[in-house]
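Left out: one protein chain. Kept in place: all the others.
Now for chain A:
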């Protein structure tokens, strides 16, 4: 018994060390990303500006490199895969070229730093995941009983999802800097304000539904976060494109940064896909919570603060999905809704856990 306790304590200490090391490596990744963006600013390929500048004809008449490629490639050899030409649906802005390669924006040295940053992120993620795992072993349960544990798992999910998208060859390198910054903030908070010694679970939390409800909530939160970053950047990039379209001249800094992002349409699509895909899981998270509440407290829904804010978040995301199908709400307004929805999620996590008197106050601080 005592031996086991000592064992657990050393595991918990190891977990802490692993998380702190992960933070150190994330910090290096952060520096590398900064270098990537700084070097990237040397390249000035203002392709968006070129595609949008003379407003009337250009987007429709000017063949981009890709078009020519597509035309030349169409059905040349028998064995080759059919070339499918895509275009956006009628209306709206023409497809603009996406910035690729993240902050490097085509600059070679920047690209090297970007790759270094990714490699460091992978390493940090490994340490991070090991930290979460050892924490789980040290408490011999799922590591989701207080805000420290939620936080370290939450950022692990974010980085994990990002790396999966990278591995699937999606164009997500632009996420890197924001992501690493957030993860550092999150882990910093977790290790200072929210830190709690590892321990067992109070009986009210001890249920299979813990696994289902809490793990899903963390997963949904991490993915919603990625969606929210996409939406934020969409809003910036969209203003930029609007300005160009109206013949305006955005500032040098805005141009330098925003040129390296994917087009507004791509960012919007990225955010929509994530949010839409997560929404059913978020719905299930709430339902699982209701089932658990029924078992633990004798009612499946009691308008407890946490429940209220989960509901608000849910309705806000449903509103976002609706808005995208509602004339006059598409685009920026829908994007604002998505941001509001994510803020509701965040408030539910930090606000309700720390400041509101709730049955769900398991912050451990």
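Quick notes
The working rule: contacts are C-beta pairs under 8 Å (C-beta built on N, C-alpha and C of every residue); 3 or more make two chains touch, one makes a residue touch a chain; residues count from 1.
Keep in mind that, in the parts below, contacts and distances are computed from a predicted model.
Entry comment: the absent subunit's protein name, as recorded by UniProt, is "Cytochrome c biogenesis protein ResB", drawn from "Pyruvate dehydrogenase complex E1 component subunit beta", "NADH-quinone oxidoreductase subunit M", "Protocatechuate 3,4-dioxygenase subunit alpha" or "Cytochrome c biogenesis protein ResB".
Screening A:14, A:112, A:142 or A:296 for touch with the missing chain picks out A:296.
Considering A:30, A:225, A:279 or A:345, the position touching the chain not shown turns out to be A:279 (whole complex). Mapped onto chain A, the interface with the missing chain covers residues 5, 51, 57, 59-61, 63-64, 66-78, 81-96, 197, 199-200, 202-204, 206-207, 238, 242, 245, 263-265, 268-269, 272, 276-277, 279-280, 283-284, 287, 290-292, 294-305, 308-309, 311-312, 315-316, 318-319, 321-333, 337, 344, 352, 356-357.
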